[in-house]
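Report on the structure given below.
The other protein chains are all here in position, but one chain of the complex has been omitted.
Letters A, B, C, D and E mark the chains in the order given here, with residues in each chain numbered from 1 onward.
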Amino acid sequence: MQEYIEKAKVLVEALPYIKEFSGKIVVIKYGGSAMVDERIKASVIQDIVLMKLVGLKPVIVHGGGKEISAMLSKIGKESLFVNGLRVTDLETAEVAEMVLSGKVNKDIVQLIQNHDLDAVGISGKDAKTLKVSKKEIDGYDVGYVGDIDKVNTGLIETLLNHDFIPVIAPVGTDDQGDTYNINADYAASAIAGALSAEKLIFLTDVEGILRDVKDSASLISRIPVQDVPKLIDEDIISGGMIPKAECCAWGIKQGVKRVHILDGRLEHSVLLEVFTKKGIGTMFLS
Amino acid sequence: MQEYIEKAKVLVEALPYIKEFSGKIVVIKYGGSAMVDERIKASVIQDIVLMKLVGLKPVIVHGGGKEISAMLSKIGKESLFVNGLRVTDLETAEVAEMVLSGKVNKDIVQLIQNHDLDAVGISGKDAKTLKVSKKEIDGYDVGYVGDIDKVNTGLIETLLNHDFIPVIAPVGTDDQGDTYNINADYAASAIAGALSAEKLIFLTDVEGILRDVKDSASLISRIPVQDVPKLIDEDIISGGMIPKAECCAWGIKQGVKRVHILDGRLEHSVLLEVFTKKGIGTMFLS
Amino acid sequence: MQEYIEKAKVLVEALPYIKEFSGKIVVIKYGGSAMVDERIKASVIQDIVLMKLVGLKPVIVHGGGKEISAMLSKIGKESLFVNGLRVTDLETAEVAEMVLSGKVNKDIVQLIQNHDLDAVGISGKDAKTLKVSKKEIDGYDVGYVGDIDKVNTGLIETLLNHDFIPVIAPVGTDDQGDTYNINADYAASAIAGALSAEKLIFLTDVEGILRDVKDSASLISRIPVQDVPKLIDEDIISGGMIPKAECCAWGIKQGVKRVHILDGRLEHSVLLEVFTKKGIGTMFLS
Amino acid sequence: MQEYIEKAKVLVEALPYIKEFSGKIVVIKYGGSAMVDERIKASVIQDIVLMKLVGLKPVIVHGGGKEISAMLSKIGKESLFVNGLRVTDLETAEVAEMVLSGKVNKDIVQLIQNHDLDAVGISGKDAKTLKVSKKEIDGYDVGYVGDIDKVNTGLIETLLNHDFIPVIAPVGTDDQGDTYNINADYAASAIAGALSAEKLIFLTDVEGILRDVKDSASLISRIPVQDVPKLIDEDIISGGMIPKAECCAWGIKQGVKRVHILDGRLEHSVLLEVFTKKGIGTMFLS
Amino acid sequence: MQEYIEKAKVLVEALPYIKEFSGKIVVIKYGGSAMVDERIKASVIQDIVLMKLVGLKPVIVHGGGKEISAMLSKIGKESLFVNGLRVTDLETAEVAEMVLSGKVNKDIVQLIQNHDLDAVGISGKDAKTLKVSKKEIDGYDVGYVGDIDKVNTGLIETLLNHDFIPVIAPVGTDDQGDTYNINADYAASAIAGALSAEKLIFLTDVEGILRDVKDSASLISRIPVQDVPKLIDEDIISGGMIPKAECCAWGIKQGVKRVHILDGRLEHSVLLEVFTKKGIGTMFLS
Partner (left out) sequence: MQEYIEKAKVLVEALPYIKEFSGKIVVIKYGGSAMVDERIKASVIQDIVLMKLVGLKPVIVHGGGKEISAMLSKIGKESLFVNGLRVTDLETAEVAEMVLSGKVNKDIVQLIQNHDLDAVGISGKDAKTLKVSKKEIDGYDVGYVGDIDKVNTGLIETLLNHDFIPVIAPVGTDDQGDTYNINADYAASAIAGALSAEKLIFLTDVEGILRDVKDSASLISRIPVQDVPKLIDEDIISGGMIPKAECCAWGIKQGVKRVHILDGRLEHSVLLEVFTKKGIGTMFLS
């Protein structure tokens, strides 16, 4: 009997969120640990499937750095990074595209389809979804790494309107038709912005932004984007979290309503964030 | 943390049902205790609202026997029953219509609307939704009590297609334009059948059909309709439960997929039946 | 032969009006004598049916003061009026709603349906059609009598688009979900305004506005709304006709094109007003 | 006052017919006296306009024998008839087409348009509306006179769906692209049949079929098509009325619901037939 | 083999033009020699058919001066011209309309239909496509010759949307319903402008505008409309070419994108102009 009461309580709590988000687009940046641990992987996919079933429109943007490095090493080519960016010569760009569009992308498609929904894996090259130009960085040349000039949302919207779940590899082309690798966090922000997404969710390997990195209880639940520079100054946002947080802030500026940093290591973190009152992780908003 | 895990489990369990019933019509016969106890009333309404929010199409058919008797006594007229049917002279028919269509019906509409969804209260008279003829009973005349000849579903479907929740009072008209009272269980079965509803739910004051009426553990979860006569013979279905069970069986024959007898005294019983694996109460099926 | 010529003449005269009003909304405030005399009742209903058949979109808003008083007296409660407004305590409000929505409303629905068209009886409560707040009057409290804050036309428009004739009881709700009685003339004006109706027709017990109340020949055919105050000053509009005339003027300001005061005692007065060159009664216009 | 009552009576009488024929196609064969007398011409056109305004879909098929003869005589060519059919050599066919499609047709279009509705004049040649083959008659050759093989209704239906009134000249083409003259009565029957018209109306110079040609009171109001041969045998249908009556019977067989022979000399005969209880003229039905 | 290469080259060259003009409206003014020589006639019609087949929307506006003169002489009436305009009394206007709408128009319809596409011949009178008023010329009266006040494009667009090829006779009506003859070049410009046509093509008896009328090589390929007055001043555009060139310039001002003067004597001139890189004739542009 108590079990019935508990179950009913959870369902009743989820109610206003299902209503609020019905028909809304949620972009999930899927990468890191959440893409490696099999149990977590299963729970992320299940969350995406659930969101779709109750009427939301999930869009997946994935990374694949580890898989690219593994394939490069398989063909005897070393991975070189400058300031966190992979130096991408023509051969690296080709391998990266192949691994992202032909392997990681299709694996995610398949995992979703095992739940009997239809997914479609595309890259930013298809239907010129991601138009880029060469990333300009002072002092050195990272090669075929792209800055996004325009997101053509026609194909993504067609897929959403026909009830397919789009899975997108962060690859784009410039005006000359050359192929570029794109940072996946950044691609997710640009796509979410162009789609005026309700939510953009980053699955990461941390619990969120913590005031004291050693104390889970110090999690900051909501960060207005104008506070990001101050939090960086105060060293609360630091290291690898800086570009991630800047990406969150940029997403809000592009028109996304809420951007979330979730702990991808927690099972069903997406579900809990979207459908429970308290939510989890850190939310950026304007 | 354990709380998160439990919440996620309930949501994940509800998943296949939300998918299965999306866009499906569920007719709820609302009456008895569930319409009297304020706490239960609130939970039934909340369940209807939740179903609507996650994509089902609820249709309410209500009774109102107690309210009719109360109003009749207020104007100094006694209620007379023969074999469980109210003897309905012209004045009684008028009062019954007024109470059902003008009071009970609009109260339910208002309760739903307090949750910010739009409900529309109609009677079977509107758009000739329920076409009836006088009920013929051997040996006596119960007056303006109707047998349903035809359910015109046009208005109900228009309301469903425009996202209104229809609330229906069991009143109908015959070919001469005379007004008849209709048994609400029977009206709900006819409407559910005409709409090819996925589910028809009777909210009652019992837990369901029990093999041993003193032992909750003896609940029969599923009854194929062809077993109903045998269960009556064996006295397992008896007394006032006989017409109710026959109504369930008739609903299945009219094209409803599943008919349920639920305990309307249990909070969120509709929700628990529809969205949990084990379900509750007794289910009739073909 | 002469008969043929006369018939043809009438049809030919009606021609430009059928053209002009095709697809236009005409709101009829139905009340008073026109709702009591059986012969007149039949002719009003027939006029509504004819308008619908030739392509206009009639909307009925009805009163029911006499029926409310009758029911109140039946349950031993006296009707109390202050400045023409019924003092409406909670019990009175409940009875009023019940009589209006459950009796008068459904009777009109049935009368229309006897002509084989589909009508749908709603109250301002359904789909929150009439949102009200408590009427504030200096010096005394008339209870649950509402001022209209907003007309939500969604349900009425859905019904019109699906070829149903809406019949509306003047009952509304406030933000707390409480039920209020509304003056029917005023409700008709608000609804006609919100629908940008072509015409709003008041069926009354007078021929129209007469310069000399004892002389039919002194009927004023057209009154520009800006002249209303002057006509009141001159005592040409006086007594119970003052609020009616103010309601007409208010309707024009809300966006209705023409507002008419017709003699509801004359058979087919609506038809004659709408489809003949000379028209009848008094027309208010901007 | 009496005038009001009479007017209302006519409007009320017309009511069921406006309902019954709304959206239905009525084909009018327009020719003979009705096309010559200016007063009658005006009344026929007005009737067509009224039908259109109240929701029917009129289609005009016209003749033009007199105009063709006049033009032929103007260019010094004699008209030759064999068994009522104009012997049509190539030059005659050209003149006939020119007069029908370029003069009579456009004149009717203009008359309708003077009432502010849009008409479109086409011939059976446009969009291959009338596909014909040479009429085979035993014993002699009447030249370019066509038998209809197929009515392509695409263009007519497009025009009707876009609220244009089609006016059709009885000219067609064969498979070789040659142009043929077609008997207008026969063309009207074929077109009405292909459109499954509700009514086909022949405007003639007689009151209808009379048992005694000298006695108007002997008019036969309804003739089931199977009685036509008997009426011919009995000489009640005789002379020029025989092909006309056969055309009526053939129309019914092609799928027209009612075919009427009206007195085109009576003003507003079409209106009186369509919108009054008694109707006028003779009606053929199956 | 060489043949294959040549064929492929032509098809490949046509590619960007088929793309560029797909779904665009091309108005062809058809008259003069191109309407007389049978071989040329066949090639013009074939070009129109091809354009339609590959997705353009051709609209034909035709003249017919020679045919009108021939018919007038046949009925013994002389043709009188003042400053290149036919003096058009009532009888002449009637004959002109009859010849244009009933003969030339339907002949073109038939020629197109011999290629299995559906054409529809209308005049500017149908659906009030061309609303005109009497042409005012200083010093003399040319009778029923019209200046275009308004092009109602509803009928033409309906026909285009339903895949019919419109063929238009240059006849119009004024507000009184009187019929006027219209200069065909001028009608074509007005129609093309009202339709925002991509191209307006005049088929003429010259190669285009030549600097030296005796030297084909002196053809001017492109003329910005602002240069037209200067070219007239320089006598490069002279004689009958002046009104034609002014019509071209006026078309551009009405909103046509490109206006062309082609040599109607050259087979497939329209095709070559539209689908080859170099084009032919003289093009006017803004």
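Assume a residue touches a chain if its C-beta (ideal position, glycine included) is under 8 Å from a C-beta of that chain, and two chains touch if they have at least 3 such contacts.
Keep in mind it's a predicted model, so treat the numbers as computed, not measured.
Among the chains on display, the ones the left-out chain touches in the entire complex are A, E.
Check A:9, A:24, A:66 or A:128 against the missing chain and you find that the one touching it is A:128.
Of the listed residues A:3, A:20 or A:94, the one in contact with the hidden chain in the full complex is A:94. Within the whole complex, the absent chain has one touching residue among E:6, E:89 or E:149, and that is E:6. From the set A:66, A:106 or A:150, the residue in touch with the chain omitted from the display is A:106, counting the whole complex. Residues 74-75, 94, 97-103, 105-106, 109-110, 113-114, 118-123, 125-128, 154-155, 158-159, 162, 164, 171, 173, 177, 179 of chain A touch the missing chain (whole complex, contact as defined above).
Touching the omitted chain from chain E are residues 4-8, 10-15, 18-19, 22, 46, 49-50, 53-55, 266-268, 271-272, 275-276, 280.
The working rule: only the chains that are shown with their structure count from here on.
Of the chain pairs D-E, A-B or B-C, the one whose interface repeats that of C-D, sharing more than half of its contact pairs by residue number, is A-B. The geometric centre of chain C is 59 Å away from that of chain E, both derived from CA atoms. Annotation: 72 Å between the Cα-based centres of chain B and chain E. For chain E, the set of residues that touch two or more other chains is empty. Contact annotation for chain pairs lists A-B, B-C, C-D, D-E, with touch applied as defined.
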